[in-house]
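Missing here is one protein chain; the remaining ones are kept as they sit in the complex.
Moving on to chain A:
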Amino acid sequence: MAEGGSSVEFSSSLANSNLPPPRTRIFKIIVIGDSGVGKTCLTYRFCAGKFPEKTEATIGVDFRERLVEIDGEKIKIQLWDTAGQERFRKSMVQHYYRNVHAVVFVYDVTNAASFRSLPAWIEECKQHALGTEVPRIIVGNKCDLQESIQVGTDVAQQFADTHSLPLFETSAKNPNSQGEGNCGGGNSDHVEAIFMTVAHKLKSQKPLVLSQPAEGSGGTINLSRGRDDGGDGARSWACSSC
């Protein structure tokens, strides 16, 4: 980074690490979005399997990870949970953009301002040279709060289509509340499915993102074209009722 002192710089563990443990690959996913949209809850939900009782403001960057198995391969999913306040993302969070494998943009469906911030986040991502080759998705969080919704699914979907990004609507608090969106595996947990979908996507396009030889990519879900996927892709995950 041009302006940062070397000691506050970050870079990915994956490509540079001199001793990657054999067989366990790491997918590094950064989670960004405005303050209070629920980034910490989402990442906690996925890594700990439950909704946190209380979360506080994230200062700087927090890190969570979980080991999953995809097509017989054990993969470590690393989630980088970032501070939402602008001053942090301008000076600190940017270091974490380096060598991430995927980006999750989060907004709060009950907070229109957080949705209006998405273009800025997407733009910032581009400035860090994270283009279309890096899987990116949009997650509208808190859709259990039906009565306070400010961002309708149609508006959000339109926006997502414009940017060719898959859209998911969910609730970290009550990910099963929609009662639909099953991935055919009987698991109705949206949050789980969202991150796993990203992981599948990463596994399928591994040669592009990771500096390691490719493996088979069966069973992945192609998310890069959002809408075109019809029932199989992002739309089926969107919460059409909220």
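The rule is short, and it goes like this: a contact is a pair of C-beta atoms (placed from the backbone, for glycine too) under 8 Å apart; a residue touches a chain by one contact, two chains touch by 3 or more; residues count from 1.
Everything that follows uses one rule, which is that contacts and distances are computed from a predicted model.
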**Request:** Identify the UniProt protein name of the omitted chain, choosing among "Nucleoporin NDC1", "ADP-ribosylation factor-related protein 1", "TBC1 domain family member 20" or "Tetratricopeptide repeat protein 8".
**Result:** "TBC1 domain family member 20"
**Request:** Could you list which residues of chain A touch the chain missing from the display?
**Result:** 3-5, 7-13, 16-19, 21, 26, 28, 35-36, 54-63, 65, 78, 83-85, 87-88, 90-92, 95
